[in-house]
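A single protein chain has been omitted from the complex, and every remaining protein chain is retained in its original position.
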Amino acid sequence: MALQSLDIKRRSATTTPPPGVRKSPEVAKLIDISKCIGCKACQTACMEWNDLRDDIGKTTGIYDNPRDLDENNWTVMRFSEVELERGKLEWLIRKDGCMHCGDPGCLKACPAPGAVIQYSNGIVDFHEESCIGCGYCITGCPFDIPRISKKDAKAYKCTLCSDRVSAGVEPACVKTCPTGAITFGAKEEIIHHANGRIADLKGRGFANAGIYDPEGVGKTHVMYVLQHADKPGIYSNLPENPGISPMVSLWKGAAKPLASLALGAVAAGAFFHYVTKGANEVSEEIEKEFENEKR
Amino acid sequence: MTNHWVDIKNADIVVIMGGNAAEAHPCGFKWVTEAKAHNNARLIVIDPRFTRSAAVADYYVPIRSGSDIAFLGGVINYLLSHGRIQHEYVKKFTDATFLVNDGFQFDNGLFSGYNKEKRSYDKTSWGYQKGVDGYALTDDTMQNPRCVLNMLKQHYSRYTPEMVSRITGTPKEQFIKVCEMLAETSASDKTATFLYALGWTQHTTGTQMIRTMAMIQLLLGNIGMAGGGVNALRGHSNIQGLTDLGLLSNMLPGYMTLPGDSEQDFRAFLEKRALKPLRPGQMSFWQNYPSFHVSLMKSWYGDSATRENNWCYDWLPKLDKVYDVLQVFDMMHQGKLNGYFAQGFNPLAAFPDKSKIGGALARLKYLVVIDPLATETSEFWKNFGEYNNVVPSKIQTEVFRLPSACFAEEDGSLVNSSRVLQWHYKGAEPPAEAKGDAEIIAGIFLKLREMYRKDGGAFPEPILNLTWPHQIPGKPSPEELAREFNGKALADVTDPKDKTKVLAKSGEQLGGFAQLRDDGSTACGCWIFSGAWPQAGNMMARRDNSDPSGLGNTLNWAFAWPANRRILYNRASSDPMGKPWDPKRKVISWDVKSGKWLGMDIPDMRPDAAPEENVGPFIMNPEGVARLFGTDKMAEGPFPEHYEPFETPIGTNPLHPDVISNPAARIFKGDIEALGTAKDFPYIGTTYRLTEHFHFWTKHAVLNAILQPEQFVEIDEELAASKGIKSGDRVKVSSRRGHIKAVAAVTKRLKVLDVDGKKVHTVGIPIHWGFKGVANNGYIANTLTPFVGDANTQTPEFKTFLVTIEKA
Amino acid sequence: MKVTRRKFFKICAGGIGSSSIAMLGFTPSEALAESRRFKLERTLETRNTCPYCSVGCGIIMSSLGDRGKNSFGTIIHIEGDADHPVNRGTLCPKGAGLLDFIKSPNRLKYPEYRAPGSDSWQRITWDDAFTRIAKLMKSDRDKNFTTKNSDGMTVNRWLTTGFLAASASSNETGYITQKMIRSLGMIAADNQARV
Partner (left out) sequence: MKNDKDKIARFTPAERVNHWVLALTFILLALSGLVFFHPSFYFLNNLFGGGVWARILHPFIGIVMAISFAAMFFKFKGENVLTPGDREWLKHAREMFEGDDSHMPEAGKFNAGQKLLFWLLLLCMALLLLSGLIIWRRYFSNIFPVWMVRFASLLHAASGAGIIALIMGHIYLAIWTRESMGAMLYGYVRRAWARQHHPAWFRQVNGEEK
């Protein structure tokens, strides 16, 4: 395999542009919640493909198992029972996992060069061999996705099966999805497909059906079709207007060069002060005074 | 399934009732989502629980578990009273015009001929009026009050929307909305499909629930149509195949039956089964029964089977009664069985009333378990604390546990729900010393045969003369066995119309069941599978998935029985004149030019039977048409009637309080005493499967154990509040037969129903846990279920029983 | 310590020098962005059918090894067969987890025997198992086989041993099982179809 296996758009903690002249087509995964039956096939296929096995846990009286994302669970189903109209129950099941943002907060926050990579096809991938385990990606993520492993203290999350995609096959979750709730392809075509789905849902009385492809994170490469796009929060707290937190932007944005400059300025100031003014020595009068005293 | 998985995409209305396709058959359910996406179909889910299927339904309707006949009978009443039926279809393709015997009666919950002591019916009055020529009488004007359609109308006139709502707990408006949606498909260019599974079969009235739905499909003209049909979504990967192969107590391969004690005469045995047409010109396909039967006996007993010895007729065991599993385990419990084999089957977990099953197994002298996994049954004698509290030293059963290969470690074929036989290939060796199933059977049989050959014993002839044509006798190969059930010519088989034309040379594989003969010149182990491995090779391994019609009938993919036909009764997809009811979904039609039935499927009709001949599309029935009137085929009556579950939460039957439950259902004496009442056990218990697990297997698979690690039960919020139960609490669920403890899941997906003026709660009990496996150990859910079965299939009533619940 | 002007300059120079050395020498070179290697590049594919429900999904099993004489193939991955007209490559959570059924720690590996009253298993050979089972069957059948019923009718049945057949086993297994049990006159036979 070539050293540089995919075309890179962004590389964490790297100040110069990575090799990124070549453009692979932008891909996207669409999760159509109106078609999802919450069977967890995607979860299983993900674990199976990526050779992950979590501990066998306990049930807490809900269907969400495993309870949350972690280093062994890169995607989980989140079930919510919602009654928007009295007596009209909806069981909204959202597959949660990395959204593969256009402007990834994890990448922005990551201090380790090359630990987070955004390929030109849109996939945001973690490279655990470069990861130092600081957890800044978690801090940076608007969707609360990455997790640090308790075993090796590396950050893990959905890779959108970058290994499969680079070999020309769809991600494992997409391939397995029994109802076709998860689809994958060129982003442009996927959006066309999503629009068809939305039209179908509107025809079935879901006036607010829509696509979830938030601008605030530079749009995403994992998108949802929501029956109630006006209320993303009912889908187990899907953020309404996700974006990289201003605190993270400041911390990993302006603060970095400004503070570095400031420190440089302090150093330079001191240096030139010394050069121009010289040392602060005991004055000659006092020296003399003490010399005399001694005598 | 009369139709097949992919065909669901052609439906306009999909009804899931008595099943939960999304949960239990997610990959088949895909075709429902395809119907919605590409055929603008509407999905209706009718279920006591808001299931995963309901999560993506257009319309969800709650119903009380076990009251489906009331609901469906109400639909029949709606369709008939509003005239929303496919009139021409009903008139020409069903027995609507047939006249019913005058002796036939229905009165206050009982049909004519009931015998209370025997809990069964004398069915002589359950038939059509017959003319002197032996044919059934009809009234094409349908004015005669005794004609089936009028009898039907009368029978279901009691099933008013009010009555339906009172029995089922379904709000009246919701019931009517379903009726209206279904009625749309009475149009000839609209079809509905019904998908069902164990949610119907596991009731004491299960078979009749299915029949009621089939009657609706006939009234709507949906059978034989692409996107229509009666579609049983079977539970296991080869439950269809094993049923096809007759692995049921009273069956032989290909839905042939074992003789009863009284059938001492071979001729009479055949004649009873080779049904003569009930109307002129009908195919009555079972007339070929002798060919199928004789070929089977030639396949099993080879040269020993001769015309002189009636093809070894007496070597077949005869039945004095049906030995279904409830019967057998009841006998075992009484100490009447000594030995038992469980091949890939876990009866301790799978059968009702676990303590009775455990007690029964403990009375055996020997138990042989053949399985890839360590099942509960194989360790029924071991103490697992509260989950299996037994004393090993008191159990004298010798137990053998033989490790078998799993699917990945063998070649062979499985029949899916679409009746498609698909060949699979071995990808790895079995672990350590495990062996393939056929090798294990051969190992036991050959030892036994050797003993009989050496020492003699009781009736050794069938054992000594059973054909065993295997290159390596101890290791019969799947190819050899598949070729055997396909059948071969023992002498040249010629065309009956032209004796000079040889269809199959002696020794060649047969091309299909049409080549079977009753003169001993053909051998065939399972007539409906004939054609799976003809002289040309293994049809089950075909992999051409092309679909020229776009309707999804991939005729060159593997092999479907019968005769590679994908949609049964497909003659009914065209009108009496042979023109498709709906040109957009033409399955077959009459081609005037060639004088043949042609289309995108193998015609379910004599290929040259011109429409003018009036050959009915239901060729297996001697009437040639479908039966709205069930004649004597069902145990509890020709028209389905609502009977309460044996453990009923309302304690009465609003239709006829004197006859509450199914008068012909399977129940044994000791088990009547073990039934609970609503006074002590006020809630409906219902058992079911979760999509993350497969029965009791996947608790052995780490991935699935991760997805649903621990036993739980589901209850509605109102019940939870009244008992002070919160999600995550441990609760104890008890029935008259025992208790289980599990984690509570409090959910909006279960609702209180208003039934006959009472508030009825449902406690949902997923079944997948036990005391063996990598998931957390749990109780066997069938500790709770009653030992009572359906009147026709004897399937236990796992879906409705009474329980109570408290915090553990 | 007295830091002279000269000393100060030395310190500054040293600091810059050592950090430059770190920049030049110590920083290890890294691949910029390799994606994980595709694990099926040279695996052997075998087509099979999912053994769980009756949809009959096509699956592809990928195993290590190329069936060479010295290679013990082991299945490392299973996914849906995209050519299959019903599942079209998809698998449900049960099918997607098939690998863990094949590899379950609870797979049986050896024939075992539990003696009457015992609380444990003991390993036996296949031959011992077959012989012992056949003996038990024969003694039961010889003792309890019914040739004629009380009315003198020929019935030729054996009611005291029963058989539950596996509805996940192949047709071929089912067929040979059916053949055997009926030749023995067994009637108390069933499969999961009626449960």
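When the chains are written out, they are named A, B and C in that same order, and each has its own residue count from 1.
Quick note on the criterion: a residue touches a chain if its C-beta (ideal position, glycine included) is under 8 Å from a C-beta of that chain, and two chains touch if they have at least 3 such contacts.
Everything numeric here is computed off the predicted structure, so don't read it as measured data.
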Statement: Full-complex touch with the removed chain, picking from A:Y136, A:Y156, A:F184 or A:Y235, is A:Y136
Task: Mind listing the subunit A residues that contact the chain we can't see here?
output: 13-15, 109, 111-113, 130, 132-136, 138-139, 144, 148, 153, 245, 247-248, 250-251, 255-257, 259-260, 262-263, 266-267, 270, 273-274, 277-283, 286-287, 289-290, 294
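As a working rule, only the chains that are shown with their structure count from here on.
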- prompt: Greatest Cα-centroid separation from subunit A: which chain?
  reply: B
- prompt: At what distance in angstrom does the C-alpha mean of subunit C lie from that of subunit A?
  reply: 35
Statement: Taking each chain's mean CA coordinate, subunit B and subunit C are separated, in whole Å, by 28
Statement: When centres are defined as mean Cα positions, the distance from subunit A to subunit B in whole Å is 49
Subunit A, residues touching no fewer than two other chains: 39-41, 43-44, 48, 178, 180
- request: At least two other chains touched by the same residue of subunit B: list those residues.
  value: 26-27, 30, 691-692, 702-704, 707, 774
- request: Enumerate the contact residues on subunit A facing subunit C in the complex.
  value: 1, 3-6, 8, 11, 18-19, 39-41, 43-45, 48-49, 113-114, 117, 119, 125, 127, 130, 159, 162-164, 166-167, 172, 175-178, 180, 271, 274, 278-279
- request: Within their complex, state which residues of subunit B touch subunit A.
  value: 22-23, 26-27, 29-30, 33-34, 36-37, 40, 50, 52-56, 58, 60, 691-692, 702-712, 726-729, 743-749, 774-776
Subunit B-facing residues of subunit C, complex: 44, 46-58, 61, 63, 72-75, 80, 83-88, 90-102, 104-119, 121, 126, 129-138, 140-142, 144-145, 147, 149, 151, 153-180, 182-195
